[in-house]
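Taken from a larger complex, these chains appear in their original positions, while the remainder are omitted.
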Amino acid sequence: METEGITELACLKNVGVRLGDRTIWSGASLCLAPGTVTAVLGPNGSGKSTLLRLLLGLVPPSSGKVQVLGRPPKHGSAAIGYVPQRSGIDPDLPVRGRDLVLLGANGTRWGWGLPGAASRRRHQLVDKALSAVGATAYANRAIGRLSGGEQQRLLLAQALVSEPRLLFLDEPLTSLDIRNQVVISQLVTNIAQERHIGVLMVTHDINPIMNVVDQVVYIARGRVAVGRPADIITTTALSELYDAPVEVVHDHRGRVFVVGLEAEVAHPHDHGSTGGNGR
Amino acid sequence: GLAGGGNSTSGGQLSVVAAEAFWGSLATQLGGDHVAVTNIVSDPHQDPHDYESSPQDARAFASADMVILNGAGYDAWAQKLLDANPKDGRTVLSVAGMIGKQTSDNPHFWYSPTYVDQVADQITQNLKQLAPSDATYFTEQRTKFATALRPYHDLITSIRVQFGGTHIAATESVFNYMSDALGLQIISPPAFMRAISEGGDPPVSSAATFQDQIQNHQVKLLIYNTQTVTSVTTNLKQLAIAAGVPVVGVSETMQPANSKFQDWQYAQLTALQKALKLSPRG
Amino acid sequence: MTPTFLLDTVVGPAPSLNLVDDIAGLLHYQFMRNAFEAGTIVAIVAGVIGYFVVLRGLSFAGHAVSHIGYAGATGAVLIGVAPLGGLLTFTVGAAMAMGFLGKRLWGRDVAIGIVMAFSLGLGQLFVTLYKGSGSTSQSNAILFGEVLGISRGDIVITLGISSVTLLLIGIFYRQLLFASLAAEVAEARGVRVQELGVVFLGITGLAVAQSVQVTGVLLIFALLVAPAAIAQRISTRPPYAIAISVVIAVLFTWTALTLAYYYGYPVSFFLTAIAFVAYLVTRAAGSTPAWMTRLRGRA
């Protein structure tokens, strides 16, 4: 953050955003540097997905200045890899997963796409990406019939294969089994460093990405806080952010875990309710 | 040919509404200045998906003293407009009903000289009933009209005498009653004519037969309905022209729309006669 | 050139400024009284069924039904039975076939399209097979109603079938809504989603086929789609949205009939134009503005 300058891939300066007649959040200032991973955290409905859509140019800022890859974002960008929160893939979609991934590589291009060196290279890229997310086994099956986690991995492969300069991932670990949560967060970090791209990743579960994050963006109660993980992932800071007692614990290898303090949690409006004791 | 708003019996005139202008033309000539005729011209070949009466039409039917329909399903919409407005003392003349025809029969009754005379008689009779005091006037008008129709009847007779028995082709069934009257024989495949007049697809084999009949000069001329034009009929027309078979256009409704019935028919028959004379080989 | 035409055909009686006189004028003719009555009944049914048609994305099916009945009536004329029987058999049968083949949103329009095309193809065949002429005029007469040509008998039949339709919708109301909002959850909870889809298409088929017979194709189709689509933009509460849809449908019908009476253009032109404009306006307004939001908050 402190090194903000010409090398930044994307910057927000005092930005606010409105959807419908509601102000989602305002006063956000942050930058994404090449080779870094930024985690976006915050309670449901705080506007994390909206931040991604703003950076993609699919939602306009209501105030402030947004620069992405050197210009204000507009109508998306072929240089940005994107995994949405909801895939919206129809169960009956009669197309292979592999084809969706291939479109990640060439779906923004014009023309039919003749065979040739470029096409072969793209097919190799697709194979690599499928293998990296562990989707090779089911890449040739109709995508709609796949399980939630299988679809999620194909969407990730689709984003990786696009050779992006920025990677926006909206809860990319959703529906993934533990093992793949680890594999894929590792993968994303490696890619960020090797290719020198910026990664912005929305997540609720800090564990799988704890040691790969360079910057944390917290969105809550209409405000956006940005900082280093070490400064923000503390019991005090998180408890305040989530309006709930959150404890940060460390295991015997020194890694960090954030745990809600179950005993003390109760719903503010309806203390101790179980949602159905009225029967 | 647009319908006026003709409200009920104005200035001592009887108000007559004809669903089709060709019947209206008869009524106009038979009623003279004692009758105000409103014609509801509507294209019979319109896709019923795309057809609708206007409120003026409905009002005209609602306030008429006498209504003339073709019937036999040809103007089912008109029957609906009548049913929607029951009115005492309104005379309804359905041509099909009068001559005892069903919905399954060829409804182009105005192409039959016999039916035309019968309808004229019936109109006169109805007018007399509606305005008994004008009875003599209407009798005079009927006589005048008979005179006006004479060239039409004479031409029919002359064609029958000269060309009776000749084989001809027709793209659809509009001309059938007239060809019977003329003694001409339509040998085109009935399945083809039926399909065209019903707005259907003609069977391939019937199209093939039709084409053969023209190209092999089995027919002396082609009767062509200028108002049910499809690409198939256009093609046949061009084929006939190429093969030197004369093509005679006939229309379903009066052309031009404001002409008199007998003038329209006479012009068509004259063209037919000319074509028969021109036609190569007997 | 158009203005000339427009002025040319304004031949209707001019409205006075006296409301009572105008209404009396409007209802002077039996055909207008009948049109208002039957139009209102059809509008109410269309408003209710339309809510589900729009929610379930079934406009195509609603339209296809009017084509399909045509084939049925032609076939009935061919084998010499009452065209109305053929109409209802074909309509309800085809609606059910559509329902069975197109379970989900995706691929349903294919099922509708193929069933519709086949019905039309059969209609063509029937026309060819029919020996006498006049099969089309005969089935036309049965099939395509005219809002200005409605008799008292028509109104009674319309009222009867409409009541049945509304009753059926009432019976299936909650299950239908559940299946439309969250099909997978509804299915898991024991709602027979596919069967319900078939039944609903059958109901729609019945309602549309009988309305087409009375008021014509365009009127019922426009009333089926536009009021419900507008209502869904005004209220997110199903019962309110259905009520709004009914009110809009009735208002559209009355306005179209009145305009058609005073200016000599077809009722269906006014109705579809009103529907189109109203829909555009709602969409343009629907993006956010405050009054709409307030309305939504309440309704």
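Letters are used for the chains, namely A, B and C, taken in the order the chains are written, and counting of residues starts over at 1 for each.
Simple rule for what comes next: contacts are C-beta pairs under 8 Å (C-beta built on N, C-alpha and C of every residue); 3 or more make two chains touch, one makes a residue touch a chain.
Computed from a predicted model, the values in this text were never measured in an experiment.
Novice: Taking the file as a whole, write the stoichiometry using the chain labels present.
Specialist: When all chains of the structure file are included, the formula becomes A x2, B x1, C x2.
Note that in this section only the chains that are shown with their structure count from here on.
Novice: Going by C-alpha centroids, which chain is farthest from subunit A? Tell me that one.
Specialist: B
Novice: Kindly work out which chain lies most centrally, taking the average of its C-alpha atoms as its position.
Specialist: Here the chain at the core of the arrangement is C.
Novice: Centre to centre, by mean C-alpha position, how many angstrom separate subunit A and subunit C?
Specialist: 46
Novice: In subunit B, what residues contact two or more other chains?
Specialist: Residue numbers touching two or more other chains: none in subunit B.
Novice: What positions in subunit A touch 2 or more of the other chains?
Specialist: Answer for subunit A, listing residues that touch two or more other chains: there are none.
Novice: Considering only the defined contacts, which subunit C positions touch subunit B in the complex?
Specialist: 9, 11-12, 29-32, 34-35, 66, 124, 127-128, 130-138, 140-141, 143-151, 153, 216-218, 260-261, 264-268
Novice: Touching subunit C in the complex: which residues of subunit B?
Specialist: Within the complex, subunit B touches subunit C at residues 2, 4-5, 48-49, 51-59, 61-62, 72-74, 76-77, 79-81, 83-86, 102-107, 173, 191, 194-195, 197-203.
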